[in-house]
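Complex shown without one protein chain; remaining protein chains in place.
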Amino acid sequence: MAVAYSGGVIMGADSRVSTGTYVANRVSDKVTAIHDKIYLCRSGSAADTQAVSDYVRHYLGAHAIECGRPPLVKTAANLCKRICYANKDRLLASVIVAGVDPYEGGSVYVIPLGGTCAKVPFAIGGSGSTYIYGHVDHVYRPDMTKAECVDFVKTAVERAMARDGSSGGIIRLVDISAEGVQRDFVVVN
Amino acid sequence: MASTGAGYDLSPTTFSNDGRIFQVEYATKAVENSGTTIGIRCSDGVVLGVEKLLTSKMLLKSSNRRVATLDAHCGLVLCGLAADGRQIVGRARDECSNYDEVYGDKIPPRVLAARLADYVHYFTIHGALRPFGTASMIAGYDPCTKTHELYAVEPSGVCLRYFGCALGKGRQSAKSEIEKLDLSTLTCKDALREIAKMIHTVHDESKDKPFALEMAWLTKDTGFEFALVPDDLVQEAEAWAKAKLEEDDDDDDDDDDAEMTPAPPTDAASPS
Partner (left out) sequence: MAGGVAEKMESSSPMRHTTRPIVTGTSVLGLKYKDGVMLAADTLASYGSLAMFQDMRRISKTGSYTLVGGSGEMSDYAAITHMLEDLDRENKNANDGFEFSPKEIFYYLRAVMYQRRNKFDPLWNSLVVGGFKDGQPFLGCVDLRGTAFEDDVVATGFGAHLALPVMRNKWRPDLEEGEARALLEDCLRVLYYRDCRALDKVQLSKATSEGTRISEPYKLETDWASASFVAGPGGDLDGDGGW
């Protein structure tokens, strides 16, 4: 999941990757960098989302060099959308694109299965998300501080991990702001 | 003989002995013989103006436009062969819509100019191709950085950013006129008049073909949307320019009569 706060975004994810009911990786990193300050939360097929993020990272890197300035989060989202939309019948990939750029600050975009792209104040995705829609809608307020956002993400992912069999492991957190990117993880007991 | 480079001007793929590519230089000549084209980056926008020479009295004045809109936020003016220019306009429009499709945002003018220069340059490095006999000036607005910019792309593929730029027949005197202006305070409305004056100054009515003054701009007032300058404004600018020129002529005559009179004040808002 990802939330935008004034000047940045907080992203979070559990660390479980499963094949059927077997946990293939219990400490995976599903929050992937596609540029210095733009990250992707991946869900769906690991292979598909890795491929998508590899392409987007490649295009975005070239684009940033051509423009000579940091890319827009909107641009990153649009690149993802193009791939997901054009190959919708071949992919099982749904992603959340979030990050900061100097022009629009922190922003969050979601791209679910069909390749629809929407800008949102916050987003949840993946199998565990369905269990926490009620929770996040209830807790979320616009204009939360950074600390409140971290707390919001942490609790939400924790609740999803507790109820969803396909989610689990640890909580990975990424804070992206103009100042830089900070990673953290939380072990839930 | 060798130093003149004779025989090395048949293809852009061959350098002359002294390191020149004649085909590209000839292409530049085509631009230099064209109607004067002026672009000025003002404090509140960019103004483009062109002296469109009319080859026949029977031509519709608005035909064969030399100013082209590329997208809401950018446009260009052509100087040189009109037919080659249409190719450039087509490519520039494709670049605009393609960038929007891929990156989900308006193309930054800098990127557009660079891509266009790449395109033009390609025609200077292949034996089967002829370089463009056209230069273009691009006026664009960058919504990200909120800046307006002016670029010129020459037949050689060179691309430079300018505060003020002039191409075509009257470029030399137009350039020195632009240098007299204070571009950090000049507004687009004023630039309209200045450009009209420059073009009317360099146009020799006895020698040159009749022309139509075509202008386009991108200003704060139009929300930084590229647009043709409305006819009434162009006419007003032209009327002002003509009046000013006559005035200057009169002043010049006075000067001849009485050498003691001080030099006529220039209308330009220039720091002395």
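So that you can tell them apart, the chains are marked A and B in the order they are listed, and the count of residues begins at 1 in each.
Everything below uses one rule, namely that a residue touches a chain if its C-beta (ideal position, glycine included) is under 8 Å from a C-beta of that chain, and two chains touch if they have at least 3 such contacts.
The structure presented is a predicted model; accordingly, all values stated were derived computationally and were not measured.
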Residue among A:Tyr55, A:Tyr85 or A:Phe185 touching the omitted chain: A:Tyr85
Which of A:Ala24, A:Ala47, A:Leu113 or A:Ala147 touches the chain that is not shown? A:Leu113
Determine and list the chain B residues touching the chain excluded from the picture. 65, 68-72, 93, 96-97, 100-101, 228
Interface with the undisplayed chain - residues on chain A: 81, 85, 88-90, 112-118, 120, 130, 133
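The rule is short, and it goes like this: only the chains that are shown with their structure count from here on.
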Distance between the CA centroids of chain A and chain B (whole Å) is 47
Where on chain A is chain B touching in the complex? 63, 66-69, 72, 74-75, 77-79, 81-82, 102-103
Chain B residues touching chain A in their complex are 101-105, 108, 110-111, 114, 144-145
